[in-house]
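What follows is a structure written as structure tokens; I'll ask about it next.
The complex is shown incomplete by one protein chain, all other protein chains being positioned as in the whole.
Here is chain A:
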Amino acid sequence: MSSSKLLPGTYTATSVTAFLLQPGQVKTIRACPSTWINESVLSLEPGTVMEADVHNKSVPLENGSLAPIDRLRRERSDSPTPGLVEGTEPGAGQDSAMFVHAQSFEDLTADAEQGQEEEEEEEVREEEGGGDSERTPEIGEPKNEGGGSEETQGPCSKEEEEEEEEGGEAGKPIYSRYGTEEALSSTMGVMMALVSFVEAEKNIIRSIHAEGYKVVFLRKSPLVLVGVSRTRQSERELTRELLYIYYQIISLLTLTQLNHIFQHKQNYDLRRLLAGSEHLTDNLLRLLDQDPGLLLSAVTCLPLPSSSRDVISSSLQAARAKSLVFSILLAGSRLVTLVRKKDQFLHHMDLHLLFNLVGSSSAFREGEGWTPICLPKFNTAGFFHAHISYLEPASELCLILVSTDREDFFNLSDCKRRFLERLRRRSAYQALHEALQAPSYPVSQVGIPDLRHFVYKSKSSGLYTSPEIPVPYQSEEEQERLMGLYQYLHSRMHHPIRPLRSIYRCAEKENLLAWVTSGFELYLCFSPLGTKALAVSAINKLLKWIRKEEDRLFILSPQTY
């Protein structure tokens, strides 16, 4: 591949390059600015683009998983054991789940692979990376799907560089994380040639492994996304990241509109429609490197006494409007509460897209935002309309009201006013402000000496908790390195052929332990001086602590309208 420009060396340790291509030949466009404005900027009739409303009944909901899934509810145990049944683990909601029940990584990637399953997988393995530490352990690894556990000793080779590219159907670049699309157009051409060459044989190219690089392809017609990476992330992890980027684009345009555009104009330059939204994609890619929530398909909450949280939820619940489907109160990137319409579930991926939208735009601080947004896991065909505003100008508290009616701005604005009025009269508002002073907790609260950091996810509630990043990982590089380690553990635990229940790994600078049961996922990072026995005994202690604190750390009683 003539991809010398792409190859790392110049990139930082966990950089991800992303490209996005679309059909049509690579060519330079925009010959005459005034004419292209004329033909398409203003000639878009109102409604052609954003007319599709979510309440359009004729539109079938994309995923059939909107209904809650009944699950076992047993008595909650005070000293939970790793054998806990799902729904009784610490952090499991008492009533119904808030999110669409997407508890596993497989749920996320399942639809990426729909339609590909019948096709034969084409994997081009040119050469396994020299000294690839990822492949060696497989030899001695138990093959059972159940209680397999693995121990790897020895220095964990330093995180390698990672990049990602994303590309599409016939080669017109849409987005690239590094470099300009134009500069990479020849690389994009190579990508497209590969994709179409393989497809000519009725196969689908999924990945290329060469010289320590993984090149992962995600084909979501009419787009092709390509990721190039040199980190430990597995192919599936990279695919998941690409899928996020894809959904990010869908959330701005809807799939219906995207298809419509390319049906009518094969070589349409999608960058025109995505102009001004690059920062959203950039920020999303950053989150993918840093936020365990996107890795675990889960959301974290602002620690808050449950009594205060309940008051806030009921205040939010009281300020309802007919068109309101979801009300979400955020503190930074943490969930304070979420109220949903009965029988409507929000997928955590959609929630992450909303978080990303709010987190990457400063504009909502100045006034009330009102924007069409597609929540692709809910329905790829239509737009919701989101009222986004901060409770107070300098506050971290951001309220997102998701409505189905694009003319309902003033109603929702009034909902916000009523919510705020009600909340201000209650002491919970004070408690909320106090909680904002300490949005996280130090790991020392848990009282396990060698424990540096952990991530615990309750599968049934789709919520996770994690202490603040401790001292050795506070720099951005170190934080991403820690995330990289978790990513590695995660990909081992969720390996498509040989999933693991637990893994203990002594790395150069830390010891790692991961434990997955039907109820939870737990990833721990210990100081390198700890032992395996201590690490294993820490699990029970930690679970007890989480059980004790679950009222504060999780949302146990979600509200509906």
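Quick note on the criterion: a contact is a pair of C-beta atoms (placed from the backbone, for glycine too) under 8 Å apart; a residue touches a chain by one contact, two chains touch by 3 or more; residues count from 1.
Assume contacts and distances are computed from a predicted model.
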Options "V-type proton ATPase subunit a", "Large ribosomal subunit protein mL53", "Ras-related protein Rab-17" or "Cytochrome c oxidase subunit 4": UniProt name of the undisplayed chain: "Ras-related protein Rab-17"
Listed residues A:K202, A:K265, A:K322 or A:R417, member touching the removed chain: A:R417
Chain not shown: contacting residue from A:P90, A:P372 or A:P467: A:P372
Of A:A275, A:A394, A:V471 or A:A533, the residue in touch with the unshown chain: A:A275
On chain A, residues whose C-beta touches the chain left out of the figure: 33-34, 37-38, 40-42, 44-51, 252-253, 272-277, 279, 357, 360-364, 366-373, 386, 388, 406-407, 409, 413-414, 417, 421
